[in-house]
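Every protein chain of the complex appears in place save one, which is left out.
In this document, chain identifiers A and B correspond to the written order of the chains, with residue numbering beginning at 1 in each.
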Amino acid sequence: MTVEKKLAAMGIVLPEPPAPVASYIPGLVCQNLAFVSGQLPTKDGKLLMEGTVGAEVSVEEAYIAARQAVVNCLGVLKFLVGDLDRVERIVRLTAFIQSAPGFHGQPHVANGASDLLQEVFGERGKHTRVAVGVSALPLNAPCEIDLIAAIRS
Amino acid sequence: MTVEKKLAAMGIVLPEPPAPVASYIPGLVCQNLAFVSGQLPTKDGKLLMEGTVGAEVSVEEAYIAARQAVVNCLGVLKFLVGDLDRVERIVRLTAFIQSAPGFHGQPHVANGASDLLQEVFGERGKHTRVAVGVSALPLNAPCEIDLIAAIRS
Partner (left out) sequence: MTVEKKLAAMGIVLPEPPAPVASYIPGLVCQNLAFVSGQLPTKDGKLLMEGTVGAEVSVEEAYIAARQAVVNCLGVLKFLVGDLDRVERIVRLTAFIQSAPGFHGQPHVANGASDLLQEVFGERGKHTRVAVGVSALPLNAPCEIDLIAAIRS
């Protein structure tokens, strides 16, 4: 099954990439590496949820937010490469989790993104990861996720 | 107009790269990618301003700090490649903004860096970006910015 059929079977609709912003862009391909800008857990143009994990947002909710943020990364990636089966490997995922002081479950939150990638891409979805807690994210989002992928030439 | 003439016309003087430190360096080129270490908004060896955005530092001030930090990145890049017109593409910019809890305007601050890159490099300056808020930066700087650029071989 192709990556995009798998996404469809899971009921996941890839968003159009966000409208081009003045001075930075959602993604680009350079030397067979695709770089995707930090994505927030937006759906249909608004955040799935706002707030800080370990305070207003639970780990379970934030797991869903991380999954949505990486769906948005895949939307950008599809825009860049046309067909997600051209992705040879998800190389690096970085998850910034807006965290209350004393909250140390960032890996559980980031799994929302990592699990989806492996489910959809299989072996090609096994990536390296950095997951850290930060004090504040744009729009009061609970997480921001960016990635680098290798593209078949 | 070359990139460096454009910088001069804008009245921007690129700094010498910071003195080599014992165990890490300001930048290096590897496989046509230039990596620039995290730069603070220093000018003539001292910070333009200290403090936390959303507290002592306003968004407007921090925009100027982000612009200065990316000017310092360009100083390193010039040192690495000799002539900034050898830059094929600014690939990735990461902006860490020292943010007060509840401050969520990191994108507005990071635009200080992104706007400069596009102004100076045009299409080649359109980059991917990650902008997050952190609780503490070296020297109490309001921002730290690093980048990756593709270099013509």
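Brief remarks on what is shown
Convention: a residue touches a chain if its C-beta (ideal position, glycine included) is under 8 Å from a C-beta of that chain, and two chains touch if they have at least 3 such contacts.
Please read these numbers as outputs of a predicted model, since none were measured by experiment.
Per the touch definition above, the residue from B:Tyr63, B:Phe96 or B:Phe121 contacting the chain not shown is B:Phe96. Contact with the undisplayed chain is limited, among A:Leu40, A:Ala69 or A:Leu93, to A:Leu93.
Touch with the hidden chain on the side of subunit A covers residues 31-33, 54, 89, 91-93, 99-107, 111, 114-115, 117-118, 125-135, 150.
Counting the whole complex, the residues of subunit B in touch with the unshown chain are 22-28, 30-31, 35-38, 94, 96, 134-140, 144, 146.
In this text, only the chains that are shown with their structure count from here on.
Chain centres here are Cα averages; for subunit A and subunit B they lie 25 Å apart.
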